[in-house]
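As structure tokens, the structure follows; a few thoughts come after it.
Excluded from the complex is one protein chain; the other protein chains are retained at their positions.
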Amino acid sequence: MTAAEAPPLRLLYFAWLRERVGRAEEQVALPDGVATVGALRAWLCSRGPGFAAALAPDLPVRCAVNQDFAGPDAPVAPGDEVAFFPPVTGG
Amino acid sequence: MTAAEAPPLRLLYFAWLRERVGRAEEQVALPDGVATVGALRAWLCSRGPGFAAALAPDLPVRCAVNQDFAGPDAPVAPGDEVAFFPPVTGG
Amino acid sequence: MARVGVQTAAFDLGSEAAALLAGRSDIGGLGCFVGTVRDSAAGRPIAAMTLEHYPGMTERAMAAIAAEAEARWALLGCTLIHRVGRLRPGEPIVLVLAAAAHRAAALEATGFLIDWLKTAAPFWKKESFADGGEAWVAARATDDEAAARWRAGAVTPAR
Partner (left out) sequence: MARVGVQTAAFDLGSEAAALLAGRSDIGGLGCFVGTVRDSAAGRPIAAMTLEHYPGMTERAMAAIAAEAEARWALLGCTLIHRVGRLRPGEPIVLVLAAAAHRAAALEATGFLIDWLKTAAPFWKKESFADGGEAWVAARATDDEAAARWRAGAVTPAR
């Protein structure tokens, strides 16, 4: 399967990450060489100042892949739903 | 004040003590020489088989004097309300 | 000031909680416990449970237990209601509500209140079994141990 045929990633942002990124949701093609949550986060940071303000390495960012919490080493594949958000504060 | 003038004790019994004694409440004159919960319990035991079955030394009996929990050394005086009952089981 | 009650009628959890919370916005958490009559004891089916108490002393003891909790956890609300008389399986026996600014205090106070109610308020339970037998419930060492958890550095629950 070539990159052109691969299904896109569905990206979701919540709370202050959503506000800084400026969108709640988008679809992107998984870039070559990006295969983990950590690599995806680093690549997203390079997309502009809003992304950097939301996802810079020193920020407390959590991630879920396909609606399960996922650490930086978790794999990311085409078609996945990947969400970035702050530490949760419900209850 | 002579014994004849002293107000009686009000005695109360609850739960299986009440059933064994055969009454819920009575008034008695505090006998000479009885000045503590423990002495009162021993004297009551001598009043008959129902009292002995309720208040014998090996039974788990609790006491309150004037509606406060009281140990065997607690003082008892004419006019007091003294209750004997099993360990509590509410809640 | 706690609300303390001994009654034969059923209580209403929703309205008791609403009354405690009404008009308050300083409360962050409300802990509750409802004790209910179980349908068997050690496997023996129960037809009913009859609760006896010591009128006068009961209310004093419940007020003292509530005051202890209010002081230890700076409670913003506290309700203790205990039923007496004959109750059937499934019926509620006891209600504890404890409100505080934060959840830890509300939940700890709820646990304290039910543990102390069980060991320091003059109630006695008699079980009526489905087979016609009856028996007074014996006090349980585990209840004493639960109450003793809260004893460190504080007023001992009177026995």
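Going in written order, the chains are labelled A, B and C, and every chain counts its residues from 1.
The working rule: a residue touches a chain if its C-beta (ideal position, glycine included) is under 8 Å from a C-beta of that chain, and two chains touch if they have at least 3 such contacts.
Just so it is clear, the model here is predicted, and its values are computed rather than measured.
Chemist: Based on the whole assembly, the unshown chain contacts which displayed chains?
Modeler: Output: missing chain touches A, C.
Chemist: Any idea which of C:6, C:51, C:106 or C:147 touches the chain not displayed?
Modeler: Of the candidates C:6, C:51, C:106 or C:147, C:106 is in touch with the missing chain.
Chemist: Of the residues in chain C, which ones touch the absent chain?
Modeler: 12-15, 17-18, 21, 23-39, 89-90, 101, 103-104, 106-107, 110-111, 114, 146
Chemist: Which positions on chain A touch the chain that was left off?
Modeler: 12, 14-16, 60, 62, 64, 67-69, 83, 85-91
We take it that only the chains that are shown with their structure count from here on.
Chemist: Could you put a whole-Å number on the gap between the CA centroids of chain B and chain C?
Modeler: Centre-to-centre distance between chain B and chain C: 27 Å.
Chemist: Just curious, how far off is chain B from chain A if you go by their C-alpha centres, in Å?
Modeler: The separation of the two C-alpha centroids amounts to 75 Å.
Chemist: Using the average of all C-alpha atoms in each chain as its centre, how far is it in Å between chain A and chain C?
Modeler: Inter-chain centre distance comes to 50 Å.
Chemist: If you look at chain C, which of its residues touch at least two other chains?
Modeler: none
Chemist: Which chain A residues reach two or more other chains?
Modeler: Where chain A is concerned, no single residue meets two or more other chains.
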